[in-house]
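The complex appears here minus one protein chain, its other protein chains still in place.
Note that the chains are named A, B and C in the order they appear, and that numbering of residues resets to 1 at the start of each chain.
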C-alpha cells in the first residue's frame, strides 16, 4: 500500500452515468508527491493488455480498492474505488457518478494527475476459492468482478464460474467479464433485458461451492440468507463511508459477529455470516 | 451589467506567470444560468478582430472589470479582472497568476464555462480626456491599457498618447498597445530592459494634460504626488479586495476626500486627488 | 408518476408579516437592495434585510475588510452606513417600490442608541426591524449585547417599548449559551429571532507576521459554518415558540429546506449571494423544485421535523 501520484490515461463513459478510468503509475510520476498545478506531460495511452501480467508494484487481490483524490479542493476526502483491472503500471476503475467525489473523478482528463492510495483492504482470497463458483453483482457492484473473474479463471481449482448480474435497466460491464466466465445470467428490475426481477430470482446457491457477492446492502442480505439456507459458502464485499481508507479513523466500521470491524482494512470482503446487516440479527 | 455564462476561447501564457484569457458570450450560452458539469460544445476560436467594433452587449468603459468565477468550488468568491479588450461577443483579460482565484482561472481550457458578471464599476471617462495624455502602468497594471489606448486613439481630442510602463524584469503586453500610442517608455527594476528604475523616473507629468495610471499603491501614490506638483490632471485605477463586485457588501471601500467609496461601483478609476492613500493624508 | 401536483405553497407568516416565500437576503450582503436590480426583480424575494443601520452615520472599519477562508468569508466591515435619518429620507423612498418586505437591520453601541434607532426607523415604512445585537466587528456595543441573556433581555425590552414594527432579534453564535439568550429575548418581547450572525475568527498573514484585520478578529460566514448554524437553529427553534429565521452558509434550495426542517420559519442568504448575484433567485427555484419532487405541499409539512 502506497500513496502516489498517477496520471489519468483514459476516462470514458461506457453507459449513462457509468465511467471507466485508467490511471498509470510510471517512473515519471512515481517519485512525485504533489499534485502539480497543470497537467503532467504524459499523454501516451498504454495499450491495455491485461492478459499478460499482474500489477507491477505489489500483488493486488481482487476486491481491494484505491482511495482516489483529484486536484479539486472539494470534496475534501478521497473516494474509494475497487480495482476493476490491474496490470503492468495501470489500474482501471469502473464507477458510477453519484455525488461530489465521483463527479470530480469523472472530470479527469487524459494527462491529469490523480493521487491514489492503495491497494487497500482485503479482497477475495482467490487461492482459497474452489469448485463451482457464482459471482453475484448488483449494479455498479460489478466493478471488482472483471479482475476477480480474470484471476479466478486462471485457477486450476475452479471448475465453473457463473456471473449473475442484476441491473436497474441498462446493462454494463458484462462484455469485459464474458471471456473469463462459463455462463452469464442477467436480471433487470424493469425487465428490459434478461429476467425481470432481482438477481436473487435467477440464482439458487445450492449447486455452488462458493458465492461471491458485491452490490447494495439489501441484495447482500438476501444473498447471505439464501446461501445460509443452502449451506453454500458466501463472501460479500461491503460498502461504507470512508475518510482515511487505511484504518486510522474508525469511520467505516460495521457490526460483525466478532464486534466492530473496519471495512477499509478488515474488509471490504467478509464472510457473509460474519456481517450483521442492520446492526444486529 | 449582467451575470452570464461565457465560454473560454483561449487561455494562454504570454510571459512567465502572465496569462491572456478570452471568453465569449454567445447565443449558445447567453441564456444559461448554471455552470454545466462538463464542457459546453463550443470550441471554435473567434478570430479576434478588435479594430472593427465595440462589445456587442453594452457599452464598456476602459478600466471597467468583470468578476470571474470558474467551476472550481474553491475559492468561494469570484475575482475581479479588468477588461483588456472587448469586441463583438468576446472579452479578453490579461492577468497574473497569484493566489487560488487566479490559479483557478489559469486552469480554464478552451470550451470551459466561466461565470462572468460585468462590466462592473466606473472606468476612464474617455470622452472627457483631451490633449497630451500619458498612460502609466506598473506590472500587471498594464492590463486595462490595451482597450484604453485603442479607445483613446480613436478620439479626435487626443493629440499625443505616451505609454510609460514599469516592470520588475520581464516585459509583457507592450506589443498589443504599440499600434495605438505615439511613444512607449519602459523601466525595469533590474535594468534588464529600458531604464533601470521605476516608472516615476522616466516620466515628468508637467508636459501632459492628463496622466492615467494603474499599478501598485506605492506607484499610484508617487504618480499622484508628482502630478499634483506639476498641476497635471491624474486619474488612477485602484485595487481592493472584493467579494461581490456590485456594491452590496462594502468590502472594497477606500478612504477618499468625500469619505468611504466602494472601489467596485464608485471606482476602480478615481481622480487621484480624491484618493487618500494610507487611509489619510 | 402523478403529474397533476399543485405548485408547492411557499408563503410564510412571520409574526403577522406575510412573505411570498421564506428566502430573505441577509443584512450586509445586499446593500439596500438596489444593487440587485440589474440581475433580477427584487419583488421575487420573501424580503431583504438592509445593511446594519445605526443612529448616526458610521464610516466602518479601516484596513482590510475581507479575507477568504476555506469555504468561508471573514469580514470586518464595522457597520458602515449612512445613519437612520439618511436611510429614511434618501434611500427608503427609492426602494419602497420593490414590492418585497423590507427589514431594517439596526446596530448600536449603547442602549440609548438601540432604542432611538429602532424607534426612528420603525416610524418609517419598513416592514420589520431586525435588532442586531451580534455584530462581532464593532468594538463597543454590538455583540456585547447579544452575549449575556440579561443584557439581551434588557435591550429587547427597552427597544420593544417604542418600536412600532415587529421586532426580530438577531442572535450571536459567539454567545456562551445562545439558547439562553434566545429564551431571554422571547420573554423580553421579541416577535421573532434570527440566527446566526458571523462567528468570531482569526486570520494571520504569516508572511507579514501580523493579523489580517486591524481589529485582529473578524466574523466568519459562508458554507464552512453551515453545520454549526444548522445545529444552533435547531437548538433555538426547539427552545422558543416565536418564529426563528435561520441562516449561515445557505447556498442551495436543499440547504434552505434543511434549515426549515431544523425549525426555521424562514431563512436568510448572505455570503452565497456575494458569490453570485442571482443566488436568492436560484434558491427560490430550487426550493420549489425540491418540494415538488419530494411531494411537499407547504413548508409547514417539513418545518421542525428534525
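Note that contacts are C-beta pairs under 8 Å (C-beta built on N, C-alpha and C of every residue); 3 or more make two chains touch, one makes a residue touch a chain.
Computed from a prediction, not measured in an experiment: that's the story for all the values here.
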Exercise. For the unseen chain, which displayed partners does it touch in the full complex?
Worked result: A, C
Problem set entry | Residue among C:69, C:124, C:158 or C:292 that touches the chain left out of view | C:69
Problem set entry | Option touching the unshown chain, where C:44, C:151 or C:203 are the choices | C:203
Seminar exercise, completed: Per the whole complex, from C:20, C:56, C:157 or C:231 the residue touching the absent chain is C:231
Problem set entry | Missing-chain contacts mapped onto chain A | 1-3, 33, 69, 73-78, 100, 115, 117, 241-244, 246-253, 255, 259-260, 265, 279
For this session: Touching the hidden chain in the full complex, which residues of chain C are there? Just list them.
Result: 69-72, 74, 176-177, 199-204, 206-207, 209-211, 216-217, 220, 223-228, 230-231, 234, 249, 254, 257-258, 261-262, 290, 294, 302, 305-306
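Here, only the chains that are shown with their structure count from here on.
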For this session: Could you work out which chain's C-alpha centre is the most distant one from the centre of chain C?
Result: A
Exercise. Hey, which chain is the most central one here, using CA centres?
Worked result: C
Exercise. By number of C-beta pairs in contact, which chain pair leads?
Worked result: B-C
Seminar exercise, completed: Chain centres from averaged Cα atoms put chain A and chain B apart, in whole Å, by 51
Problem set entry | Interchain centroid distance [CA atoms averaged], chain A/chain C, Å | 47
Exercise. Once you find the CA centre of chain B and the CA centre of chain C, what distance in Å lies between them?
Worked result: 35
For this session: Mind pulling the residue numbers of chain C that touch at least two other chains?
Result: 70-71
Exercise. Which residue numbers or ranges of chain A touch two or more of the other chains?
Worked result: 73-74
